[in-house]
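Please find one structure pasted underneath; my questions will follow.
Note that one protein chain is taken out, while the other chains of the complex remain in position.
The chains carry the letters A and B, assigned in the order they are written, with residues numbered from 1 in each.
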Amino acid sequence: MAAHGPNVNYLNHDKSIKSWLTTVDHKRIGLMYLVAVSVAFLAAGVLALLVRVELIAPGQTIMSADTYNQVFTLHGVLMVFAFIIPAIPGALGNFILPIQLGAKDVAFPRLNLASFYIYLIGMAFVLGALLIGEVDTGWTFYTPYSSGEGSNAVLMVTVGVFISGFASILTGLNFIVTVHKMRAPGLTWNRLPLFIWSIYATSIVQVLATPVIGITMVLLFLEKLTGIGIFDPALGGDPILFQHFFWFYSHPAVYIMILPAFGIISDVIAVFTRRPVQGYTFVALSSVAIAFLGFLVWGHHMFTSGQSAVSAIVFSLITYLIGIPTGVKVLNWVGTMYRGSIWLKTPMIYVLAFLFLFSIGGFTGIMLGVLSVDIHLHDTYFVVAHFHYVMMGGTVIAGLAGIHYWWPKMTGRMYNERLGQIAAAFIFVGFNITFFTQFVLGSQGMPRRYYDYVGVMDTMPYFETLHAISTYGSWVLALGLFMVLGYLMASIWTGKKAPANPWGALTLEWTHTTPMPDPHNFTFQPIVTRGPYDYHLADEIFGDGGDGMGDGATVPSLVPDTSPGVTTPQP
Amino acid sequence: MSTTTAPTTAPAAEGHAEHHHPPHLKHYFVSSEQQFDASKMGMWLFLLTEVLLFSGMFVAYIVYRAWHPEVFVKMSELLNPFWGGFNTIVLLGSSFSAALAIHYAQKNDNKKLIINLCITLMCAGIFMVVKYIEYTDKFSHGIGMGEFFDPTGSYAQYAIPYAKQFFSIYFVMTGIHGVHVVIGMGIFTWLLVRAVKGHFNSEYYTPVELAGLYWHLVDIIWIFLFPLLYLI
Partner (left out) sequence: MGDGSFWLPEAASSLASDLDVLFYFVIWVSTIIFVMVVTAMAYFTVKYRRKSPNERPPFLHEHKLLETAWIVIPTILVLIVFTWGFRSYVKLTVAPPDSYEIYVRGYMWNWEFTYPDQGFTTLEPILTVPVGRPIKLIMYSSDVLHSFYIPAFRVKHDVLPNRYTSLWFEAEEEGEYQVFCTEYCGTSHSAMLAEVNVVSEEEFADYLASGGGGYDDLPLEEYGQILYAGQSCQACHTLDGSALVGPSFKGLYGATRELTDGTSVVADEAYLRDSIVNPASQAAVGFVAGSMPNNYQGLGDRELNALVEFIKAQE
């Protein structure tokens, strides 16, 4: 039986390892996801640094061609499947979503823990295969290269991706049900924080798209194992069919990666400008619209692959239709700042960085959607730069905004604000040096997944300079990221104790104690009476009577009653 | 967001203190209805993912059939519509008994619930036995998947281009469907054990209902597979 008392919270009510590994508390599961995806990000990030070092000069620098091919494959697979897909829904979504809903937990807590372990098992397969078996297919596993003569470890990777797909499906399913069925009284759909809207939209994509990668992996597995002849042209199969199957998942998967970022940006920008997000309804519903439209654009990855011209044209057009709502969101966020009260703390600095970088990623996406221009840019570094601006400049930067924003709530500690701002500057500058040069490299013709460019130095003399600059930038970027790791870790032991509501935010998690209590979020059901960003109505938190910081612990009905008779027993 | 209510009017979890707490109600739900609705919605979403899993295979089927219709017509000669039809009826029967199981759980008739769970299990078993006979017959004639497709004897005339693709699709689709039937048998066995222990009644029959939903899906997928593979 867990201990209870005024200083007991979800972190310290039971400190045994077992209590963590077997917990069904969404907050602890969220933290475990945070650790797991951070490890994956660190590992995949170190691999990226190795790739950059290899490319700093033409010729062999630090590794052989085969090693290089395995390293970029491992980088891609880990970043996509182990890090960026589970990162925000798994870590922040798990922690924040039920509290923002005013629920005691997600709808299926045991399923939630199961998804975490399924994810770990899947990743163990992937990692094992990549380390033992020399997989060098790239993360896209295009047939017939992947199904052909190469290493049999591809079999193990497909099993790993298949398994981790279940984790993604179950997490999405859990969140959809939780949002539908467990909202607090008064928390109507148009009062939902935009973070919830975006996680909800993400979950729809997870549930609808992931089964398709599942069956694709099954077919690829059987193709490799017994040669069923569906994808392998030598046996009468069609490699383009594989690409259709693969991108039918992997394009929507891009929205699994970026939609949660939109939610974080919306929440943080509202809090740090004290204004409701401009065009709330548009921002909320366009996330859901993007989730569905995202299923209709997969063919834009295949403009040069041999699909018909008609389908290429249709895919290009729909790609634009999906681009517009995304662009309008950016304008809405900037519009939110108009006549706001802008507080330049670390989370807000990341939001500004996001708006800058994601806009570049978006505009270059428009360029890649132009059919004839894409012919030139397809499979070059331009594409590499584009998706790093969207995924890293978008999702990772937004993730950092979210981590810095919710860190006090999660750990009960404040990090060093000054170091936070310096690190953000390093990341912003390093990122642009690393990846902006890659736009130029790509439009100059540098193909992606190239181990070497020594053979073309006579005809393409800029490549060496540009690659070198990009590599130097990656070191600045890495320095910034390691700083973040350092001061966040340090804050756990040496950080100042965080107040309940350090940012003066209005959503439910901030009107609660810090850290969150154990075992349940709410002893009494909160009742919601206004929108998530209605600062003009929040008189009790700040305004004439308040101190401008707001401290939810002073709102009486939300203080958990910890007297033993009231607290719910463990199941 | 805030709350304007005093603790005394908050309706949430004070049920514990008042001892109105049914044993099946999880602490994080407000009421049995909420719990039931949530479970049911979760199941429907799960079934949606199952449909999408199979739709990937149906797309592969459609693509290859569109490219080589004559091969598909010829190959379906090798599949026996009698046994396929028999299995269809068996599965339909088991779906009916699964529905009856839910009905009797709602009526608090534990005995009939147990009988119907047994019938469902039995039908699933018959289905798998027929499937086993069909598979071994294919294998004995050298009709397998991928590199194991090497028809011998009287079947040698079927070794035409893209025959392999037909049987790859046949084995993948019916194989994954068969896996679902086996999983369903596991679930119904578990339900049977719980039913014997008397866990289900008119207030709590969620697992029976959800297993029934799952079983109907397995049935419906077979209803698509049967004509596509055996008949046309």
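Note that in this section a residue touches a chain if its C-beta (ideal position, glycine included) is under 8 Å from a C-beta of that chain, and two chains touch if they have at least 3 such contacts.
Keep in mind that this is a model prediction, so the values were computed, not measured.
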What are the shown chains in contact with the chain that isn't displayed?
A
Residue touching the undisplayed chain, where the options are A:Asp136, A:Asp267 or A:Asp518:
A:Asp136
Chain not shown: contacting residue from A:Ser38, A:Thr226, A:Ser305 or A:Gln421
A:Ser305
I'm checking contacts with the chain that's been left out. Which of A:Leu42, A:Ala57, A:Leu225 or A:Ile342 qualifies?
A:Ile342
Can you work out which residue in A:Val35, A:Ala65, A:Ile132 or A:Met489 touches the chain that's missing from view?
A:Ala65
Among A:Thr61, A:Thr226, A:Gln421 or A:Gln444, the residue in touch with the chain that has been omitted:
A:Gln444
In the complete complex, the non-displayed chain touches which residues of chain A?
64-66, 69, 136-138, 142, 144-145, 148-150, 233-234, 239-240, 273-276, 278-279, 282, 304-306, 309, 312-313, 316-317, 320, 323-324, 327-328, 330-331, 334-335, 337-344, 352, 355-356, 359-360, 363-364, 366-367, 369-376, 378-380, 440, 443-445, 447-453, 455-456, 459-460, 504, 535-536, 542-543, 546-549
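Basically, only the chains that are shown with their structure count from here on.
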Geometric centre distance via CA averages, chain B-chain A, whole Å
33
Listed in rising order, the residues of chain B that touch chain A in the complex are 1-7, 10-14, 16-17, 26-30, 34, 37-38, 41-42, 45-46, 48-50, 52-57, 59-60, 63-64, 145-148, 161-162, 164-165, 168-169, 172, 176
Chain A residues within the chain B interface of the complex
103-105, 107-109, 111, 169, 173-174, 176-178, 180-182, 187, 191, 207-212, 214-216, 218-219, 222-223, 225-230, 235-238, 241, 245, 506-508, 511, 520, 522-532, 538, 540-541, 555-558, 561, 565-566, 568-569, 571
